[in-house]
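For this depiction, one protein chain was excluded, whereas all remaining protein chains were kept in their positions.
Letters A, B and C name the chains as they come in the text, with residue numbers starting at 1 for each one.
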Amino acid sequence: MTHMKISMAQALNQALRDAMQADDSVVMFGEDVGALGGVFRITDGLTAEFGENRCFDTPLAEAGIVGVAVGMAMNGMRPVVEMQFDAFGYPAFEQVVSHVAKMRNRTRGRVALPMVIRIPYGGGIGGVEHHSDSSESYYAHTPGLTVVTPATVADAYGLLRKAIEFPDPVVFMEPKKLYWAKEEVDLTEEQPGIGTAVVRREGADATLIAYGPAVPVALEAAEVAAAEGRQLTVVDLRSVVPFDDETVCAAVRRTGRAVVVAEATGFASVSSEIVARVTEKCFHSLAAPVRRVTAFDIPFPPPKLEKYQLPSVDRILDAVDDLQWEDS
Amino acid sequence: MTHMKISMAQALNQALRDAMQADDSVVMFGEDVGALGGVFRITDGLTAEFGENRCFDTPLAEAGIVGVAVGMAMNGMRPVVEMQFDAFGYPAFEQVVSHVAKMRNRTRGRVALPMVIRIPYGGGIGGVEHHSDSSESYYAHTPGLTVVTPATVADAYGLLRKAIEFPDPVVFMEPKKLYWAKEEVDLTEEQPGIGTAVVRREGADATLIAYGPAVPVALEAAEVAAAEGRQLTVVDLRSVVPFDDETVCAAVRRTGRAVVVAEATGFASVSSEIVARVTEKCFHSLAAPVRRVTAFDIPFPPPKLEKYQLPSVDRILDAVDDLQWEDS
Amino acid sequence: MTTVEERLLPSAEPVCLIDQNGVPRDHSSYRLPTKAALLDGYAQLVRGRRFNDQASALVRQGRLAVYPSSFGQEACQVAASMVLREGDWLFPTYRDSVSIVSRGVDPIETLTLLRGDWHSGYDPYEHKVAPQSTPLATQLPHAVGVAHAARLKGEDTVVMALVGDGGTSEGDFHEALNFAAVFHAPVVFFVQNNEYAISVPLAKQSAAPSLAHKGIGYGVPGERADGNDLAGLLAVLGQAVEKARAGEGPQLIEAHTYRVQAHTNADDATRYREDDEVTPWLDRDPIQRLTTYLEHEGWLSSEVKENAEAQAVQVSAQLREGLMPEPEVDPADLFAYLYAEQTQQTREQAAFLRDELAREEA
Partner (left out) sequence: MTTVEERLLPSAEPVCLIDQNGVPRDHSSYRLPTKAALLDGYAQLVRGRRFNDQASALVRQGRLAVYPSSFGQEACQVAASMVLREGDWLFPTYRDSVSIVSRGVDPIETLTLLRGDWHSGYDPYEHKVAPQSTPLATQLPHAVGVAHAARLKGEDTVVMALVGDGGTSEGDFHEALNFAAVFHAPVVFFVQNNEYAISVPLAKQSAAPSLAHKGIGYGVPGERADGNDLAGLLAVLGQAVEKARAGEGPQLIEAHTYRVQAHTNADDATRYREDDEVTPWLDRDPIQRLTTYLEHEGWLSSEVKENAEAQAVQVSAQLREGLMPEPEVDPADLFAYLYAEQTQQTREQAAFLRDELAREEA
């Protein structure tokens, strides 16, 4: 019974259900999260099970949603809020940057904000404009936030449970193109904590560093590379902030080469940071500059063109080919 | 008459005045920019000179200000708007990211938005919370925006004129701690365009890459280093987006070592990007990893503690010392 | 009540000039539109309905990524465009395709966003229609900016800005109304209150007596109309446009209507509302009641009907033909329009993609 084949969406739903069961102070709210169960059905059934006071619809206003969550967290609750899509988190930006991220620090730790902002993000589902942004870099750049993103069904459950239990605000980025990916999982199995990266595949020749929606693509690339005789390590960050330097750098030092794979646009992004810190810390282990496979620096394309924007197995393999093997 | 000793604030004011004189479609608006002349006096006298229709106060709402500017730009004007302080630009974030940055692309070039968003940014003036953020990375990460920042009085004038004439939206970041720095300048002198970095000082040993408020600190560090026998090149980016890879990489290749200096927090920032791209492009010219001197990854400190957060000459010199000179 | 309050508060009841049985009603402040206007409106309603039906069918056939239908709201859609002059502007949302087409925009270009080959397909300057806005209420400050610029330039443009009931909760709604009021900008804010924001009913959206009551908080006159009565809408919106043009500043109009279908094809409305709730609204259909009225007046000649039907047939044929072929897209477009002049970085990235595609082809 503990082993089951479920989708990431179902795992997230179960995590919310179990968290609400475990702790009365957990409340879930946002746009369409009640009767509808969210446009992605992540909150399906929660209002029916826990009542309107525990899972409820709000007026359509994201700054209001996040701001109200701040107040509820100040007053003893653990709010979990949903931004319906990545780009619809932007109206709440001031609340997130100027309050969510700063309240504990501002008050010398007296006011903690144990709250979770869930944001479905990224492309790959044929969404029209504003429905496919990868907004994690904005949050990762903001000190005081914790930013995590699952790439597996097990992590979707495990990380969301940990995020809700976390004493500080967590921006929980959900790769929407993985919502329907199913895996056989045991939800009772303990997952690594926030702040820990995981090596998803070992290989001696080079390291792929990825997170969220880019992880399955990196794993697929590693599979193809292996068939072609090159063994790649794949690191799944899981937690963008805090960053697990130890796991990432250990992998890079072992392999001497690395490619960062991320779905977001590259300029001044989380992927820039990964390249910068890996290079700073592992410079003399590197046989070639760390390469990036990211989106182009353009607005997310319309559905018919999105395939050109997303990191692909081929682009990853090309980047790996480019790691100056002749030099080594 | 063309040579005069003026402050950056005065140069910006003159740039606005001259732009409004040169082009009737240029309008300036925001909070307190009318009779008061702006809290930093950048718009001083403009209402008196050009009338209430050309420079005017708005209700207190930043999303409204930017949104109205979008509409005015759609209808043939060249709005210049002021966000009173860095952190007060956040309420307009959705307008900036979802519209300002995307309108031209969305409409296949039919609707251009020639508008300038002026943002006084950074610390060093003893501002209380929310008055000292360095928010450039949020904008630089957003495709479709052009992000520039002057470090000299001459550039304040030159870049602002160019930003106002630019066919696309420009986020114009004004380093507020340099507002009162005076220089002898000739405003009629043509300055390099948007997208061009400038070498402010030549030196063979290492390159400091800086922009905005970090430039004078970098120059001072170079001065001290020279006295100690080490010659540093200082590159002033001026334009964060587009990025002048050519000038930056040429300097780094010449010197083989580099330190990026920026006032913003470092994680997933413009400085990460600089390290990443310089390393990608100049890897084999580098004798040591590119180092960063940035703010710590914490909210901007209160006035009495801000000195610990700002890049200092000593920190830059320490970073330069760290560039593994023994290896070379 | 002070006279200011009287001027700014909406009528006690939504203005209705032709009731749901097709019977005309007298009104102290508004008069029935002319026969010509009603006949024109009739044809547009018929065409609008067909547009909705055809677009929905094309979603089912995979020719559109998504279609937020205005089925049942066609009177609002048509009226919003009919009351505008050539130089006026329309600011539509994702649900207002019928209004855009009524304004003269090519139907296929209108559906570009929803087909998914580009973010917007028409030239906003050709018919003065802004790109459809997806981020809710964000288009409203743009509308104010266009109107304010027009005023500064001495033009007598009026801007019609559309928003849904849900959209009124966003901060941008507030800021836009306030700017418009302070600037005295000629904007008509037109709220199509269709009782739902996806699954969220009006009662969870607002506790106000009506959405038109929001006007007074900005010093903007609020008015409300039966959103399924084309005659009432033409009268109310027409008067609002006239007032705005005459320099009386912004106007706020709420239309009471109903989203008869699901939010989009991707939505399952049975999860959050009973069919019982929908049924009575079918009897309030905007086309039905106008048809009854026009027939009763003897104005609905077979010529008028055939003409309307011909237009409807034409638009649905246009949609089928225009949307059936897979649109041609060019990956180079991804970089072509971002900046007036490409940057070094976009040039390099465009070249990267070009090379990649060339290699794939080879």
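Here is the rule we go by: a residue touches a chain if its C-beta (ideal position, glycine included) is under 8 Å from a C-beta of that chain, and two chains touch if they have at least 3 such contacts.
Nothing here was measured: the structure is a model prediction, and the numbers come from that model.
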{"item": "Hidden-chain contact residue, picked from the options C:30, C:51, C:71 or C:218", "value": "C:218"}
{"item": "Which of C:102, C:132, C:169 or C:291 contacts the chain that the document leaves out", "value": "C:169"}
{"item": "Residue among A:9, A:36 or A:70 touching the omitted chain", "value": "A:70"}
{"item": "Where the unshown chain meets chain C, residue by residue", "value": "1-2, 4-5, 8-9, 12, 169-175, 178, 181-182, 184, 204-209, 213-220, 249"}
{"item": "Missing-chain contacts mapped onto chain B", "value": "31-32, 34-37, 39, 57-64, 87-88, 90-91, 126, 128-131, 267, 296-299, 301-305, 308-309, 314-315, 318"}
{"item": "Chain A, residues in touch with the chain not shown (by the definition above)", "value": "27, 53, 58-59, 61, 63-64, 66-77, 79, 91, 94-95, 98-99, 102-112, 143-144, 146, 167-168, 195, 241-246"}
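Note that only the chains that are shown with their structure count from here on.
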{"item": "Chain whose mean Cα position lies farthest from chain C", "value": "B"}
{"item": "Interchain centroid distance [CA atoms averaged], chain B/chain C, Å", "value": "40"}
{"item": "Geometric centre distance via CA averages, chain C-chain A, whole Å", "value": "36"}
{"item": "Separation of mean Cα positions, chain B and chain A [Å, integer]", "value": "30"}
{"item": "Residue numbers of chain A (touch at least two other chains)", "value": "63, 87, 90-91, 129-130, 267, 296-299"}
{"item": "Junction residues of chain C, two or more chains touched", "value": "118-119, 135, 171-172, 333, 338, 345"}
